[in-house]
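Here's the structure we're looking at; comments come further down.
A single protein chain has been omitted; all remaining protein chains appear in their positions.
Moving on to subunit A:
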Amino acid sequence: MATEAAHRQAPALVCLLPGLALLTLILGSLAEEGLFDGLRALTTVTPTSAEALVRHYSWWPRLAMALLAGGGLALGGVLMQQVLRNPLAAPTTLGVTSGANLALMAATLLAPGLLLAGREWVALAGGGGAMALVFALTWRRGLSPALVVLAGLVVNLYFGALGMVLLLFHQETLKGLLIWGAGSLAQNGWDDAAFLAPRLLLGGLAAWLLLRPLTVLELDDASARSLGVSLKHLRLAGLGLAIFLTGCVVSVVGVVGFIGLAAPNIVRLAGARRLGPRLVWSTLLGALLLATTDLLLQRFAGTLPTLIPTGATTAALGAPLLLWLIPRLRLEAGRPPNPATTLAPRHPAPGRLATNLALGLLAAIVLALMLGQKAGGWFATLDIAVLEWRWPRMLAAAGSGVMLAIAGTLIQRLTANPMASPEVLGISGGSAIALIAALFLLPAPGNLTLVAAGTLGALTSLAVLVVLNRRSGFVPERLLLSGVAITALFDAVRTIVLAGGDPRSQQVIAWLSGSTYYVDPVSAMLVAGLAVVLALAAHPFVRWLDILPLGAATAVALGVRVERARLSLLLLVALLTACATLVVGPLSFVGLLAPHMARLAGFSRARAHLLGAALIGALLTVLADWLGRQLLFPAEIPAGLVASLLGGAYFMWGLRRR
């Protein structure tokens, strides 16, 4: 009985801590001009006193907005996690925020009139559209939770890439949206709070009505269906409500990361098991967390020459917390790995297939070298003075394609998860953070400095991965989640930097989009050489790679020392990813795509899979690089972006077909 009571009180205790902190901060701030005056400013306008005006029009609405937004996001998060049965589902992972972001960008550039009609509606439409796409992609499979998260991830990356292209070409016009993307809670009137409050109230009411049916989702699909519940409609209703809630919040204050993910998980860890209490406590905790963070930021950020946006900061602070949370989350560990062969039948003659692919690659290389544009139009050439500009990029593109493809194959086989990719491990993210730091902190950094910084970052994040996962024996799910946390940190850093509007950020955008632009002959040779060496290094692991997808138990029974195998493969993946990231940036889809396409083409044994993926990876990046240079000549779209646009489209098509 005593433990039962303790369980019931634990969530309350968890809320008490930020609650007390918040109260202290509020009182501390109000005490600056007298408690009474501060409170009076809540209701009255005193035009003669600047302090009172700021209190009335900015400070109080901002506090209200933080509480509302935090609560709304947390509520949306609980709903999403309940519907998808996935503790890591959140608006950011399901494409809602990137859809809203892209819609706002497109509207700003193409139809500014829409923004006058109502910015929040544009954002809601974009977020809803992205989610509708996710639904459309997964409808045939009954909106199965794993597939929804996966489709959300792909849509997210795809819209993100499209947004990046727009940003690359219209940075000056879109600079305001960058602030929105970083989630600033600054207020200058009560309008936004008045807009948000009734909508959240409505959402809360709907959640309460859905409470009982949603509880059914805790059962597995078959049992739930036997209770006579239409799972599809229930999921649609739950997710729709979650999107409405987050869409409303996001359209008003911008992207606020992490609260929707963290609050529900903390409450669950504190011992709230049933949906009802989880909804209530999560909402409360979300509100308190965001308000506390925001007040702390207001206290410390006033002295800096740039804005520190709250939304991105919660995401940055959240990343370490997420790393801490991951070992404590109950994940389905005993789940049998997806059978590796369901994707496509094995090709009868992988050798012949590989030869055909190699020929295709050769043709692409010749095309990429010979064909191009100049001021007058298209021309074909073999002039050495022109080729001198083209071959290093082509070679580096091919090399990094090979490396990413091999890294992807390794990690997909290692984790027995066709959706794993080296980008997800966070190694790309780590090296990107270091690169941004180098660009901003060092005066006029050269390329060698940048490469050194990038490598250092990649190694650091690798070290973090190893330290965090050694105890658990490098369990695949945990590993991927650690990567997600590091990527989230990178995302936050990037957003803060871009929102500041520093002219140098254009370079950051250019590099982040993944371009072979910065390659010179020496580094191209180096990349190609490394690709060959590391590809050969993957060769001795072929036996492990055939066995590991069968699951840890089988692997042990067959005499594989699983932990050592995982660690050495992981090191190889990290090395491959770091080298490739320095060339094509952290955003490419190639590591996800090439192994997948190789699978679909019929390369199923590890050796053939590696070879096929490497060839396809090289083909993808060479084509992407060439297309990127021609599409909007003379401006160049980075290869990484083109690859993700091509790859993402293919991927969504494949998802729909399956």
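The criterion applied here is as follows: a contact is a pair of C-beta atoms (placed from the backbone, for glycine too) under 8 Å apart; a residue touches a chain by one contact, two chains touch by 3 or more; residues count from 1.
Convention: contacts and distances are computed from a predicted model.
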Protein that the absent chain corresponds to, by UniProt name, given "MinD superfamily P-loop ATPase, contains an inserted ferredoxin domain", "Iron complex transport system substrate-binding protein", "Glycosyl transferase family 2" or "Molybdopterin-dependent oxidoreductase" | "Iron complex transport system substrate-binding protein"
Identified contact with the non-displayed chain, of A:199, A:268 or A:390 = A:390
Among A:63, A:78, A:155 or A:179, the residue in touch with the chain that has been omitted = A:179
Decide which residue listed in A:32, A:218 or A:520 touches the omitted chain of the complex.
-> A:520
By the document's definition of touch, the residue of A:222, A:349, A:375 or A:441 touching the omitted chain is A:375
Residue numbers in subunit A that touch the chain omitted from display = 45, 47, 50-51, 53-54, 56-59, 108, 112, 115-116, 119, 168-170, 172-173, 175-177, 179-180, 184, 186-191, 302-307, 372, 374-375, 385-386, 389-390, 443-447, 450, 499-504, 506-507, 509-510, 515, 517-518, 520, 629, 633-636, 638
